[in-house]
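Some chains omitted; the rest stay in position.
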Amino acid sequence: MNERIKGLYKTQILAHSKNPFQEGELEGATHVLQAYNSMCGDKYTLYLKIENDRVEDAYFKGYGCAISKASSSILTKKSIGKSMEELDALVRLFLKIVSAKEEVSPEDLTDEEELLAFSAAREFPEREICATMSWKVVQEELLKE
Amino acid sequence: MVHLNVNKVRKDFPMLATATPQGKSLAYLDNAASTQKPRAVLEAIEGLYTGYYSNVGRGSYWPATRASQAFEYARERLAGFIHAASAKEVVFTAGATDGINKVMQSFLRPKLQPGDNVVISEQEHHANLIPWQQACRAVGAELRVVRLLSTGDLDQEHYDSLLDDRTALVALTAVSNTLGVVNPVKEMVTAAHQHGIRVLIDAAQHVGHSPTDVQAWDADFVVFSGHKMYGPTGIGVLYGKAELLRETPPMAFGGGAIRDVGFQETLFADIPHKHEPGTPNLEGAVGLAAAIEYLQGLGMRQIHEHTEHLTQYAVMRIEGQEGASILGNPKLRAPVVSFTVEGAHPHDIAGFLAEEGIAIRAGHHCTQPLMDQLGVPGTARVSFGMYNVKEEIDLLMDVLKEVHAFFA
């Protein structure tokens, strides 16, 4: 079978998509965001509880492909405990890791395996949106506030 | 009956010879979304712009006269193709969605009263759902939805029970673009007519695949899109019975659709022009006429037979695949098959197939409420056109097998 596409679905991603972290609704969320990919209909609701400028808790719920699900899972997992400034840096980092336009290699950007798992998205520019849809809505609606 | 010579047909479609950026040759199995265009359509458009282009319906010089002729000729071709009683019953639109919105705005809205109802079905594409839904919400009318049986067929008893003397319109798809169900249009129209209810048929998935006879259906309005019947984008048809098109106020307002205009008053032209204000899509009409000529040259029955065989083969193969299940098992099936594969999200299935050059659609297929009804977030869908071949289905199955193994 095609090895290129298998590269996209790294073990990490498959695992995350089958048993995602932080899946579910969050009562007491201070921020509820909608991530929607109009191309394919994938859709997630992100629940964040932000207090004193820090993400206290984060969950996601919704429907989408393995890539988008795993990326939403990682996003919510990694954002917990981060200050808004740290979250902003994390989002920027992730978007660079998956961007086909970024020149610095993923490995030079980070050594966090859970993030690096998505770097193959660079070779599938049409799937970049799957990897980034949840991250972008955080950036656009939360961090630009 | 002579069979379709598919290898010859394939040569007429330049897109089929393309390869994906990964160098895989394209297996295009998303024909319910849109079809590829035969070279004849391209040539007709080129012929127009290099040979006789001009605005339609106004100038009395050559090439304006020639362009106007071509436009009305296209209308006649369309009328013949769907067996309309007269070319006056063919109104050009921008597509099926445009046609439905126009009937909603100009035919339904002016007469829809609070307490009235509009009947649609659970199979409807968003295009044949949201316009009626929004009209009903605006007025305080009720949107009634015909249920599916477990086969995917419409529950005819339920349908009959929904019709009453407050039903302002029935709007029904001829073919489900998600499940492939072919509905008994003629019978359902007859049932509505017994209550004096007008019926709009969404034939977007029908016209390019099977012989269509609007008079045999006795439908009041029929809409469809050129791009799903091997013709250009941006053009479609709204068929309406002449008396209905006459009594319906103009679907939009502008030049060419009038007889007399003062600043405070306008006298409108006769049908179909009354409903076609503005410069028409001549390129679209000419291209669509060329598509029809091409289809008629091959024979709609031949085309139907060919895709029917492919569909039967695909159904058999998918049913045989471990972990795969087909949604719906209708009495009559159009060349559309929706399925799921255990453990694999439809978008991931489509992604793996795309890698091999196999183009299928994943998602809700613009039938979100149907998905909710079926209890799935989405499906993978294959749909066949006249140029598809058994080998493409075999290739599909090879990859599906691997997908199943990978995600299981």
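Order as written gives the chain letters A and B; numbering starts at 1 within each chain.
In the analysis below, a contact is a pair of C-beta atoms (placed from the backbone, for glycine too) under 8 Å apart; a residue touches a chain by one contact, two chains touch by 3 or more.
These numbers come from a predicted model, not from an experiment.
Enquirer: If every kind of chain is shown just once, what is the true count of each in the whole complex?
Expert: Tallying all copies in the file yields the formula A x2, B x2.
The criterion applied here is as follows: only the chains that are shown with their structure count from here on.
Enquirer: How many Å are there between the centre of chain A and the centre of chain B, using C-alpha atoms for each centre?
Expert: Centres of chain A and chain B (C-alpha means) sit 37 Å apart.
Enquirer: If you look only at chain B, which of its residues touch chain A in the complex?
Expert: Residues 22, 343, 345-348, 351-352, 355-356, 362-364, 368, 377-378, 399, 402, 406-407.
Enquirer: Note which residues of chain A are touching chain B in the complex, please.
Expert: The touching residues are 1-2, 4-6, 8-9, 14, 17-18, 40-42, 63-69, 127, 130.
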